[in-house]
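With one protein chain removed, the remaining protein chains of the complex are shown where they sit.
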Amino acid sequence: MVGEVDVRIASDPRWLKLARTLIDECCQIVSLGAGPTRAMVMAANEALSNVMRHAYGGDRTCPIRIVCRRTSGALEVEIWDRGDEFDPFAQRVPPPDELRGGGRGLFLIRSSVDEGEYARTSGWNRTRLRKRLPGEARREALRGHAG
Amino acid sequence: MVGEVDVRIASDPRWLKLARTLIDECCQIVSLGAGPTRAMVMAANEALSNVMRHAYGGDRTCPIRIVCRRTSGALEVEIWDRGDEFDPFAQRVPPPDELRGGGRGLFLIRSSVDEGEYARTSGWNRTRLRKRLPGEARREALRGHAG
Amino acid sequence: MQVNIKHHAEGAVVQVTGDVDMLSSPRLREAILELAQDCAKARIVVNLEGVHYIDSSGVASLVEGLQTARRYRTKLMLVGLNEGPRDVLQLTRLLDVFDVRASDSAALGD
Partner (left out) sequence: MQVNIKHHAEGAVVQVTGDVDMLSSPRLREAILELAQDCAKARIVVNLEGVHYIDSSGVASLVEGLQTARRYRTKLMLVGLNEGPRDVLQLTRLLDVFDVRASDSAALGD
């Protein structure tokens, strides 16, 4: 993966499948493996759904930016939105074993990624999701051959 | 398709598959149909390959922008690059039935799209590829239900 | 996502195909709730063989279906869990909450 892919969509749930397909493709480019790929796609989808539903309250016309890149040893997906400040990694997440209707998104995000990071920069929320590359792909990445 | 999807990548052929997947997904969102979808994916892939090979001479680090949107009655894919001015629709395209090595890209682009359009704007080449939506999807689009 | 309902003497099979996400899950939810509230149905089998992705809103739809079914004394069962959906139910500790069966006929049969 040379450089990064930087995608801008509107906050319409009709784009979710395209976003998943895109992130899945990036996972394949860096040979992330099937399980970690499913986890990354899940985390990003939940973060995007939360932006559409909560940060933008269902307004389908607001801006979302998705950036995927390989850092040394990890695949990183960033999700940007202009909603109110909200750190998905700083919330109290209730245990997931109750039979309640919703409330599983943040839990899934946090249990699917290896590292999460939040920042507020010039009116945008930036949520970073990271999955470590598996040993082999990682060594290749360091030698500069992978892709 | 609400609004548009706007994607920025570097001019590295490793991104071609992702670009095809993305455009294929957009074709599905607007129910373009299998044949026209293959045609649009082919045209966009050839245009992108030409940008990587000719406009940027193989340099893998130059900027490319891809925008997909639905206009009334058509799916439109734009490919932007910062190479020298080059209008792919203004070239003499030799007949394709000779047994020569290359030289089929421009022909494929022009025979796959319903409409092509080129513009030079502030240092960028903007190549527009259009496929008309089929009757049904088109009527739905006009009623505002499609997607 | 497509939802297809087949009616049998023993109950109804809800065949789901495609991704279940925030866009599509309301349709799955509606289909299950309608069947769950139909007292004539003793069993609802949700067949997810054609589903490789389900998000938290899809899981919430299944949970709501299960609760409604219990209220109406209907059995709700899951069939055909692919790896993706299985992962999510496992992570959210719901795999043991649902009655997971090997096939439609196994679910309709006992």
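The chains carry the letters A, B and C, assigned in the order they are written, with residues numbered from 1 in each.
Basically, a residue touches a chain if its C-beta (ideal position, glycine included) is under 8 Å from a C-beta of that chain, and two chains touch if they have at least 3 such contacts.
Computed from a predicted model, the values in this text were never measured in an experiment.
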For this session: Considering the entire complex, write down the shown chains that touch the omitted one.
Result: B
Problem set entry | Residue among B:Ala10, B:Met52 or B:Cys68 that touches the chain left out of view | B:Met52
Seminar exercise, completed: Missing-chain contact, candidates B:Gly57, B:Gly73 or B:Pro96, resolves to B:Pro96
Seminar exercise, completed: In the full complex, subunit B touches the hidden chain through residues 13-14, 16-17, 20, 34-35, 38-39, 41-42, 45-46, 49, 52-53, 96-97, 99-102, 104-105, 107-108, 111-112
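Keep this in mind: only the chains that are shown with their structure count from here on.
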Exercise. Which chain would you call central, comparing Cα centres to the global Cα centre?
Worked result: A
Seminar exercise, completed: subunit A to subunit C, mean C-alpha position gap in Å, rounds to 27
Problem set entry | Centroid distance [mean C-alpha coordinates] between subunit C and subunit B, Å | 41
Problem set entry | Junction residues of subunit B, two or more chains touched | none
